[in-house]
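First the structure, then my questions, so here it is.
A protein chain is absent from this complex, but the other protein chains hold their places.
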Amino acid sequence: MKSLFKMGTVVLCVLSLFLFGFSGIGNAAERDYFKVGVITSLSGDLATGGNVTKRGYDLWAKAVNEKGGIKINGKFYKVKLYYADAQSEPSQGASAAERLVIQEKVDFVLGPYSSGVTLAVAPVLEKYKIPMITGSAESPLIWKQKFHYTFGTIPPVNYTGATPIKTLVKLQPAPKTAFILGSNDAFSKATAEAFKAAAEKLGIKVLKYNIVPAGQDLTPFMSVAKALKPDLIAFGGHDEELVNLVKSLKQINYTPKALLMHYGVTEPAFVEALGNAADGVFGASVWTETLPTKGTFLWSDAKSYADAAMKAFKVPPDYTQAGSTAAGIAFQAALQQIGATPPLSEEERDKLVSALEKLDIDTFYGKINFADEGQYYHANVGLEPLTVQIQKGKVVIVGPSEYAEAKAIYPMVPWNKR
Amino acid sequence: MELLPQAIVDGLLIGGIYITIAIGFSLAYGVMHIIDFAVGEWIMLGAFLGFYLHKGTGIDPFILLPVVFLVFFGVGYIFQPLIHRVLSGKRGNPVLMGLVFTFGLALMFRGIALTAFGFYTHSIPAKFFQGSLFFQFGNFFVTIPMIRLAGLIYALSITAILHYLLKNTDFGLAVRALAQHKESAGLMGVNAKKTGSYVYGIYVGISAMTGVIIGSIFSINAQMGADYTVFAFFVVVLAGMGYLAGVPWAAFLLGLVQSFFLIYLSPSYTLLAVFGILYVILLISPKGLFAKGV
Partner (left out) sequence: MHRKILIFGVIFVIALATIPLLVHDTFYLRVITEAIMWIGLAITWDVIAGYTGYLNFGHGAFFGIGAYTTAILMMRAHWPFGLALIAGGLASGLTAAFIGAPTLRLRGAYFAIATWALARALQQLALVLNFTGGPDGMRLPPFLNPEFFFYAMLTVVVITFAGLWILLEFAPFGLKLKAIREDEAGAMALGLNPTSLKIQSFVLSALPTGIIGGVYAYWITYIDPASVLGDLVTDQAVVMAVFGGLGTLVGPAIGAVLLFAFKTYFWAYLSDYQVLYLIILGAVIALSVVFLPDGLWGTILKYKSSKSPMPLRNDTGETK
């Protein structure tokens, strides 16, 4: 039985190591910089998107600090980012939130990448009354929950999804039939639902609407498309799935009149992976580097932001990265309005939330104006959703007409004539 | 009904991909009794070697296959003694030990790949085998994508070559002897260590080539390994662990289930059906489809 006692000692030692192994608790003393928590998925299944948001947040912090900081009542306050990896896991996101709030005593938080993580993080931040803006939560789920302290700079997909369909029905000859499918995850399913609702409303006959398992080889399903010959194929999915679907259509040699996807076609990796097969694919976006915007913070327009991003990371920015940077700018603007200095008290954080709700600013990203009621509660509804198309490897705005940079290539050039 | 031939063809073509994923793994299990969690990672690493070789030289990925095979044959050959050590000696539950060991390896490989290759999805552009064959008879029509057909032919050739090697060569005799009874094979003069190294090398080499094929049919990224590991396990177990001749049939079965669900039944239920059917078959026939597994 001596062994049991020794075992006990071992366990106790381990536990105490575990307890005291962590560094000390930060204090809330006066400081001349803002502590900004960043919760995003730097590893796990969603690491691709998570790292895009990281670039956006980093670029904001870098640009602010290069100007000396955020100017509040004549004095400059720098920003310092504190990262916590949510590892694409909701529970890890909740831990991350707890750590940033309790140990790092962050003033506010730049948000996670996926809806699952956001839904676990938001309640923790509600509890501690810490405002959060996410640069990339496009699932409508989050905004239905009406979290008081959570905001988002990217409009949800049910706000943007209808736009490309509206653009498509104005083309000649307008698509009459559609195949709509979505991968079985929260974002992709919502995308497919948005496409379907818009198509039905605009008189396109939906021949097939299906939610398919994530990662499934869809070639047999596309064989059905080849038989039924829909004018439009619309797909909600993530990076890899989008690439595979295009390749699969090319392999069975079926070219619909229009192929529509959502987030992901504007990612540089999409074009890189597909080469000329990416040409002609439609997508939805709220920002491209050629969008004519007038920024009053940090960057004067989309182009100068894109140049700065290219210089910093050697990768062209997409709208998620831009939205993440804009999340930082939204905090910056609201802080200036209320004149709050670090560290933020609970009262100041509440004021910050009210200021964010009233915010209406122009940035390189476009207008930021968070809805304060309805199904888009606290999502940014200041932006105009855009229809984009890949043309010669570049993302080009093709609708709505007042923003169009080029005519849409329609119908799609058959695969074997490229 | 006019899609019936297409459903069968699509199912067989998906099955072809599963054969390539599983055949090497089945061989390695038969000889070494290792459940290798790193099988998907070998596929991923092979795919990236193919991707960068193609990028660097511009040579078509299908021509690069032998190069990828040789490189990874070497890697497997060097790795095998380590795995041999884990699986032998006075260890409790060697199967579990091998499994956890390779799980550790898989995490390492994935970490290294993420560091070296980044998160993005790539595709290996093949110039060979583009386009598709199209047949029509009355209402029926069938499209056969050339590249997938090439994948199926590759899978069947590998199966045939392995089959020939096992049945008609001295090496094959040694492998079969080892698979049946390790100790007696040793007494009969079979060098277990060396033969094991060759087998593991062949398995890793085949898996790596498969990665290149997958990269030209689908796409590749540093985190792709886990998905392929699952299907490699499922096919091999369904075939009967270590029963090489069962692999194509198990692979075709899983492929056909998918194509029929996607085309005729409900696409949402495709994977539910695949996993459910796998479970039920194992209950009915506990040693795989042909009850010939070890």
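Each chain gets a letter, A and B, in the order it is written, and its residues are counted from 1.
In the analysis below, contacts are C-beta pairs under 8 Å (C-beta built on N, C-alpha and C of every residue); 3 or more make two chains touch, one makes a residue touch a chain.
Here the structure is a predicted model, which is why all the values come from computation and not from measurement.
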Worksheet item: Out of A:V124, A:L218 or A:A340, which is the one that touches the chain we can't see?
Response: A:V124
Worksheet entry | Of A:S43, A:T150, A:N253 or A:T325, the residue in touch with the unshown chain | A:S43
Worksheet, complete the sentence: Among the options B:L4, B:I59 or B:I112, the absent chain makes contact with B:I112
Response to the item:
Of A:D185, A:D217 or A:D231, the residue touching the omitted chain is A:D185
Discussion item. On subunit A, where is the contact patch with the chain that was removed from view?
Written reply: 1, 3-5, 7-8, 10-12, 14-15, 17-19, 21-23, 25, 42-43, 45, 83-85, 87, 89-92, 94-95, 98-99, 102-103, 115-116, 119-120, 123-124, 126-127, 139, 141, 145, 184-186, 188-189, 211, 213
Practice prompt. Touching the hidden chain in the full complex, which residues of subunit B are there? Just list them.
Written response: 35, 82, 85-86, 89-93, 95-97, 99-101, 103-112, 114-115, 226, 230, 233-234, 237, 241, 268-269, 271-272, 275-276, 278-279, 282-283, 286-288, 293
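Everything that follows uses one rule, which is that only the chains that are shown with their structure count from here on.
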Worksheet item: Taking each chain's centre as the mean position of its Cα atoms, how many Å separate subunit A from subunit B?
Response: 36
Fill in: Of subunit A, residues touching subunit B in the complex
43, 45, 47-48, 51, 181, 184, 210-213, 215-221, 223-224, 226-227, 239-240, 243-244, 247, 251-254, 269, 272-275, 416
Practice prompt. Under the touch definition given earlier, write down the residues of subunit B that touch subunit A in their complex.
Written response: 2-3, 6-7, 10-11, 13-14, 17, 114, 119-123, 125, 131-132, 134, 141, 143, 145-148, 217-219, 221, 223-224, 227, 258-259, 262-263, 266-268, 270-272
